[in-house]
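Quick one: this structure, given as structure tokens, is what I'll be asking you about.
The complex is shown incomplete by one protein chain, all other protein chains being positioned as in the whole.
On to chain A.
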Amino acid sequence: MQESNLNLLLIIFLVAIGTYTLRISGLLLSNKLKEIKNIDIFLESIPPTLLIALIVPSIIKEGLIGVIASLFIIIIMYKTKNTFLAMFIGVLIVALQRNGLLF
């Protein structure tokens, strides 16, 4: 437990330094940045691809209900643009299924 807490503090420290560096260097280096070919397109696409890589395997592991809940979230989000509503319905579907109220 103690070791894992130290590890977490180290993680927080490194991510904090790294995140601050990213924030400040974007501002300070913005003129130089434009010279690298395709870097803007690459960086722009990183947030969605990273999130997809992060969540899709976990959703698959959740089983059929994970996939169904995710499809509902995507549809609601696409139609209403309401992140909170989409998230709420997704969690509700999983909760209902776990309590034997769906199938």
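In the analysis below, a residue touches a chain if its C-beta (ideal position, glycine included) is under 8 Å from a C-beta of that chain, and two chains touch if they have at least 3 such contacts; residues count from 1.
The rule is short, and it goes like this: contacts and distances are computed from a predicted model.
**Q** Identify the UniProt protein name of the omitted chain, choosing among "Altronate dehydratase", "Recombination-associated protein RdgC", "Branched-chain amino acid permease" or "Multiple sugar transport system substrate-binding protein".
**A** So the chain that does not appear here would be "Branched-chain amino acid permease", according to UniProt.
**Q** Considering the whole complex, not just the chains shown, which residues of chain A touch the missing one?
**A** That gives, for chain A, the contact residues 1, 4-5, 7-16, 18-20, 22-31, 33, 38, 40-60, 62, 66, 69-70, 73-74, 77-78, 81, 83-84, 86-87, 90-95, 98-99.
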